[in-house]
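The complex is shown incomplete by one protein chain, all other protein chains being positioned as in the whole.
A and B are the chain letters, set down in written order, and residue numbers restart from 1 in every chain.
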Amino acid sequence: MFFIIDILGTIAFAISGVLVALNKRMDAFGILIIAFVTAIGGGTLRDLLIGNTPVSWMLNMTYVYVVIGSTVIAIVLRSKIDYLRTHLFLFDTIGIGLYTLIGIDKGLGAGLHPIICIALGTMTACFGGVIRDILCNEIPVVFRKEIYATACIMGGVSYFLLRKLPIQEDYVFLGSGLIVIVLRLLAVRFKISLPSFYRDEVS
Amino acid sequence: MFFIIDILGTIAFAISGVLVALNKRMDAFGILIIAFVTAIGGGTLRDLLIGNTPVSWMLNMTYVYVVIGSTVIAIVLRSKIDYLRTHLFLFDTIGIGLYTLIGIDKGLGAGLHPIICIALGTMTACFGGVIRDILCNEIPVVFRKEIYATACIMGGVSYFLLRKLPIQEDYVFLGSGLIVIVLRLLAVRFKISLPSFYRDEVS
Partner (left out) sequence: MFFIIDILGTIAFAISGVLVALNKRMDAFGILIIAFVTAIGGGTLRDLLIGNTPVSWMLNMTYVYVVIGSTVIAIVLRSKIDYLRTHLFLFDTIGIGLYTLIGIDKGLGAGLHPIICIALGTMTACFGGVIRDILCNEIPVVFRKEIYATACIMGGVSYFLLRKLPIQEDYVFLGSGLIVIVLRLLAVRFKISLPSFYRDEVS
């Protein structure tokens, strides 16, 4: 079950990378790298920061094959991919729910403070997109719009709150993952975003 | 004493990140990440390169709290922060003096060559700002203007020269830290900057 969500999330992330790279007129190599970085960049940064090397994707070829396959299919079907937009959005949203929890789990495994674990979860879910945007010479979209990272942080906080209740570990995972997903869906549905505090008075 | 300088430096770095992020119209999450990266990015890169993981800030929550606190206060007081510009500049300058020495110390602890130690010191002091600028889609300001990194390099060189003299370790630290601070103050006061060798003849 977790495995299927993980793969669907990886596919959604890789395809989102392909779409950005196509619009930047990159060649086939560039598209593959951007797809790869979007799908596994967050987990890679997390692994580097906690010293979990070689990083995860080097030891599990599944991700590599899934990203390469998704990239080839997305390139071939590029003119039809708009029809899948809603599905991809759902996969992506479910993906960040799971990735947040994977990041928290790795942080707990390394004996780190809950706040650091939540940061690692958010990083796992969001920083693939950050690295994608940097490689594409854009200010990361997650820093500017939508409650994307915030949903991950809220889900992470919920995880540590739910853990204090007399609930089975599985339900704690399920509950906090769902909170990420529901917050993200609500934010997109009702166009909720964080304040930006831009100072007009500044030169 | 060192601890207070470290905290003041962290505050100055975090606030400088907040100001850049505000001008880039980032949302609250983006502002927090930029503040964080500016304050702890240099030390994080240093820790990664020498294999010191989990990286320092994951093991010491003080930095996390200081950055979050500074960010909230800087956002709230954003219209008044210009009045603090001189104080922030001083904290920042004292901060890079200390950070240079912390980086050198970590390099020595890993048994590395003095040149590498000086590079690690400069990285600790300057690369938070470099990562901040990359995330904000700017060419890093430290590569273009002001004797900022150069002050750190000079302070690092002084450290290894002073160590050869019959001086107590504490005074070696103090002396080379002061050299960083004084050079930076002089460079800003007299608008000294490095040459840039731009070639007009190049197409």
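Keep this in mind: contacts are C-beta pairs under 8 Å (C-beta built on N, C-alpha and C of every residue); 3 or more make two chains touch, one makes a residue touch a chain.
Predicted model, so just to flag it, every value in this text is computed and none were measured.
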{"item": "Omitted-chain contact residue, chosen from A:33, A:108 or A:141", "value": "A:33"}
{"item": "Candidates B:4, B:76 or B:115 - the one touching the absent chain", "value": "B:115"}
{"item": "Interface with the unshown chain - residue positions in subunit A", "value": "21-31, 33-34, 44, 48, 51, 53-55, 58-59, 61, 64, 75, 78-79, 134-137"}
{"item": "Absent-chain interface as seen on subunit B, which is shown", "value": "48-51, 110, 112-113, 115-116, 130, 134, 137-140, 142-145, 149-150, 153, 193-199, 201-202"}
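Note that in this section only the chains that are shown with their structure count from here on.
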{"item": "Mean-CA-position distance for subunit B and subunit A (Å)", "value": "30"}
